[in-house]
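First the structure, then my questions, so here it is.
Missing here is one protein chain; the remaining ones are kept as they sit in the complex.
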Amino acid sequence: MPDFSLTPEQESLRDLARKFAKTEMAPHAAECDRTARFPEEIYRKAYDLGLMNLNVPADFGGSGLGSFDQCLIVEELAHGCGGMTTSIIANCLALEPILLGGSREQQERFLTPFCAEYHLASFGLTEPSSGSDAGTLRTVARRDGDDYLLTGEKCFITNAPHASLYTVFTTVDPKLRHKGITAFVVPRSAEGVVPGKDEEKMGHRASSTSTIHLENVRVPKQDRLGQEGEGFSLAMRTLDQTRTTIGALATGIAQAALDHAASYSLKRETFGKPISEHQAIQIKLANMVQAVHAARLLTWHAAWTIDRGARGTLESSIAKCYASDAALHVADEAIQTFGGYGYMKEYPVEKLLRDAKLTQIYEGANEIQRTVIARELLREYA
Amino acid sequence: MEIVVCVKPVPDPETRLRVGADGTSVDIEGVKFVLAGYDESAVEQALLLKEATPGSKVHVVSAGPAPRTEEVLRASLALGCDTATWVETPPAVSPDPVSAARALARAVAATPHDLVLCGKQAGDDEAGLVPAALAELLGIPDFSLVVDLRWDAAASRLRFQRSTETGLERWEVSPPCVIALQQAWNDPRTAKLPAILKSRKLPIAKVPPDAGAVPTGASRAAKFELPPPRTGAKMIEFKTPEEAAQKLVQLLKEEAKVFP
Partner (left out) sequence: MTAATLVVGEAHDGSLSGATREALTVARAVTAPGDVVGFLAGPAARSAAADFGRFGVARVYFAEDPKLDGATHSVSAHLAAAAAEDAGANLIVVGGTALGRDIVARLATRWNAAVATGVTSLVRAGEALEVRRPVFGGRATETRRLEGPHAAVAVRPHAFAAAPEAPVAPSLSAVALDRVPAALWVPKRLGIEVTARGGGPSLGDASIVVSGGRGGRAAENFHLVEELAASLGAAGGASRAVTDAGWRPATFQVGQTGKTVSPQLYVAVGISGAIQHLVGMVSSRTIVAINSDASAPIFKVADYGIVGDLFQILPALTAEIRRVRGQ
């Protein structure tokens, strides 16, 4: 990756996302955060401009972008609002298993109508008793003739109350643990699918998150992705693909925090001069920009690795883990730079800390990322 | 209806201006050039006219150096223009308005046109000379301060209004003519992602600049200056409120030159 410059095409994509973030997302970010409003009109605009379904090939009506180009876009969107970005990219997470594990027939059947109009989708893996240890999930898929009956509960699912399609991970036999896990595509309209109430969250409040109850939901065999028992591997490969975009999302939040802190420091005066001239603030800003640059470059490198066809587990885990920790730290320092004003909801920085926190938790908590990183690292020394 | 729209790449309006190394022009190092302001509205207007009259085509034309001119043409294609023509001029040099008009005239003359649309002025030099200069070269009338532009297909006429100080003038004109649009009064669309990707592969016709006509007069940049940093207000001394008012109005008129 010797050349770090973007092609004119990449600059155009980045500029499109930046403009959308600035003109459509940022002006409403504070209000949606305060009222936990789900701004469907903004998501529809994102869809209209081609900013949703970024990973779906153009053949099926998506934007067909590689990982690097997706990261360029996601960072810009997250700079506008982390919560809205989470809902926008949740489609990519939900549809990735269909791309990786679905047959051509399934891809056409699910993806083409989905991408032809505005739709939201959800990725259903997490359950009340299984987050990091996804292998112990308990939603069962009981064979019934040529169909399956799905029963169980998924929780903390992004977009669940609004999605028209769920990619659900179940088990055909809990005793098989991860070897029993099987993935299905379940339409919202199926009988027995009951999304729960919106959760009241610390951040990402423009994104809608809830439980999904599945009560004997009948799903035909044709809607199973791959074979029984291939679901766990499918989930892991999916997360390998999407992890870098969380690195980009976290980088966007961190960049926003840095922007606010740096501008403010030039204007606010204490002890007779702008606070940017006090060493305490200079050191903070220096640490913040180092973290932002590192987060971005680690994310770029991971995305580039994946675009070359490699699995990129080590690189993408490093990117996600580092960028999310960086976002939290940079947002924290941004609040500190603003002093008392940073603590007030009227100012935009405290929201960034609340939004940054989730990036350390979802799509693979950072503790798990670290064990994965260690495992991948040690492979080279074994 | 065949519509030609002329655009110019200009520094992004949010750019922090810096003086270039030789002190005569703006520093373009790292500056992003975009389609903006009145030009962006002109493209939008062309596309609206195209949509209102089926079978119409929009041809975007620009004269300027690589790579910014090509980028602005691609941005226009991504918005929905049908063809793009580039008159490439020497690198890093923005042609002066009359040279730009000459370059554009070559491209426009070679393209079918009922209407030549321009923005009122570019966001950088703000000369506002190209529309009339272009019209002079093409031998057709030009109209400025235009708002509310429509094409009456049945009568084959352009109908528009000019927003002047004395009022709104109504005009009806047979094509072709050059129209310079007034304030950015429409809401320019945003190019969608698939169109942006597609525009990278569309052809851009190239027309060489006319080496023939050598200007007999030239306007050379001699200095580029930014306003000095603020050092605190000039406090107005007065004995009566009326005196304060008079002094302030005088300063705004003669010193600051911002009095309306």
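Note that the chains are named A and B in the order they appear, and that numbering of residues resets to 1 at the start of each chain.
To be clear about the criterion, a residue touches a chain if its C-beta (ideal position, glycine included) is under 8 Å from a C-beta of that chain, and two chains touch if they have at least 3 such contacts.
All of these numbers come straight from a predicted model, not from anything done at the bench.
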Give the residue, chosen from B:Gly30, B:Pro203 or B:Gly217, that touches the chain omitted from the document. B:Gly217
By the document's definition of touch, the residue of B:Ala21, B:Ala154 or B:Met235 touching the omitted chain is B:Met235
Sole touch to the unshown chain from B:Glu51, B:Glu126, B:Asp152 or B:Asp210: residue B:Glu126
Out of B:Ala109, B:Ala155 or B:Ala256, point to the residue that touches the absent chain in the complete complex. B:Ala256
The missing chain sits against chain A at residues 267-269, 346-347
Using the touch rule from the top, list residues of chain B that touch the missing partner. 11, 13, 17, 25-26, 97-98, 101-102, 123-133, 135-137, 139, 141-145, 164, 166-174, 177, 183, 213-227, 230, 232-236, 238, 240-242, 244-246, 248-249, 251-254, 256-260
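Operating definition for what follows: only the chains that are shown with their structure count from here on.
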Whole-Å distance, C-alpha centre of chain A to that of chain B, is 41
Per the contact definition, I'd like the list of chain A residues that touch chain B in the complex. 8-9, 12-13, 16, 19-20, 48-51, 58, 63
Write out the stretch or stretches of chain B touching chain A in their complex. 67, 71, 74-75, 78, 190-197, 200
